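Heads up, one of the protein chains got dropped from this complex, but the rest are sitting where they should.
For clarity, chains are labelled A, B and C in written order, and residue numbers in each chain start from 1.
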Amino acid sequence: MNVQVTLSDGPLGVSSSSASRTVDVGAVLVFEGIVRADEGGRTLRGLRYEAYEPMTTTMLRTIAEQVGAAHEALAIDVEHSVGDVPVGQCSFRLTVCAGHRKEALAAADDFIDRMKRDVPLWKVPVWAQAMENEAH
Amino acid sequence: MNVQVTLSDGPLGVSSSSASRTVDVGAVLVFEGIVRADEGGRTLRGLRYEAYEPMTTTMLRTIAEQVGAAHEALAIDVEHSVGDVPVGQCSFRLTVCAGHRKEALAAADDFIDRMKRDVPLWKVPVWAQAMENEAH
Amino acid sequence: MFGTLAQELGRHAVAVDVPSPVTVQAVTHALARLFPARATLFEQARIAINSAFAQPDDAVHPGDEVAVIELVGGG
Partner (left out) sequence: MFGTLAQELGRHAVAVDVPSPVTVQAVTHALARLFPARATLFEQARIAINSAFAQPDDAVHPGDEVAVIELVGGG
């Protein structure tokens, strides 16, 4: 199985995934996480992502390899932002190539669960109104 | 919720989805179905897709609306090929915009289940060796 | 009829004689008799009349388009 992990500064641009499309690939799933404006009723300007390298990349790769093997995926590409990502922009992109749909969907779901639990990646809210807290 | 359905002749090109990315969209899922070479041990040259219009488009739209409402999706785009699609090419693309990942993944899974069961879309194998059958 | 079923039977359309009043079930019975090797498929087939799924007891009128929506599988 082919795994690629890329951390890049700021929002992710259009898909640069070169996930290998071998003759066995019957399903390609691309999942994008977009920064939303609303966070518990307050309005965000964006999120600032912090990584802890090299552990972040190592963990993303390890999880991709484990999840990919468990679900018989053929390739997994992981792209994640570090630093500031404004609302409406893409901070995370997961590309899974598999033989069939069920494998691709299950691999994506498991990968994201494990990423959110185990990968040293933090998001710090950047509020639209920095003074809002004091005004309340 | 915004739903778009497009049937087009031959393989689907690169994504032309204009699924609306409103401020509430936190997850964008793109699923592509690719024609595989192997079909029960025999080698395909491609698949020929048959639709039954206008029922095919109507059913795709109805299912997208129902599945989207059930999973609180914000937009669903469906693109499907009719006619010949060679091995390795994309015949189906589903784009789901939702608030969160779980909704997007569940909507995609349900939509594809229902499409395969209820939508008048047929695939006819085009074998790599047309004479193979006689040679056995 | 469509897809591999149409390919197998060598035709997309077929005419069957059905005594009136004509129902969906009467049409599937007639198709089952016409193609005995596929009788079970036709007996259990989902039928669309004028592009909408129909029930076994639904009436079929002159000029209606009756379609056998079986062996589907997009994607």
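The criterion applied here is as follows: a contact is a pair of C-beta atoms (placed from the backbone, for glycine too) under 8 Å apart; a residue touches a chain by one contact, two chains touch by 3 or more.
The structure presented is a predicted model; accordingly, all values stated were derived computationally and were not measured.
Looking at the complete complex, one finds that the omitted chain is in touch with A.
Interface with the hidden chain, as seen from chain A, comprises residues 33, 49-50, 52, 54-55, 58, 80, 91-92, 112, 115-125.
Criterion: only the chains that are shown with their structure count from here on.
Comparing mean CA positions across the assembly, the chain most remote from chain C is A.
The geometric centre of chain A is 24 Å away from that of chain B, both derived from CA atoms. Centre-to-centre spacing of chain A and chain C amounts to 48 Å, using the average Cα coordinate of each chain. Within chain A, residues 101 each touch two or more of the remaining chains. Shared interface positions of chain C, i.e. residues touching 2 or more other chains, are given as 75.
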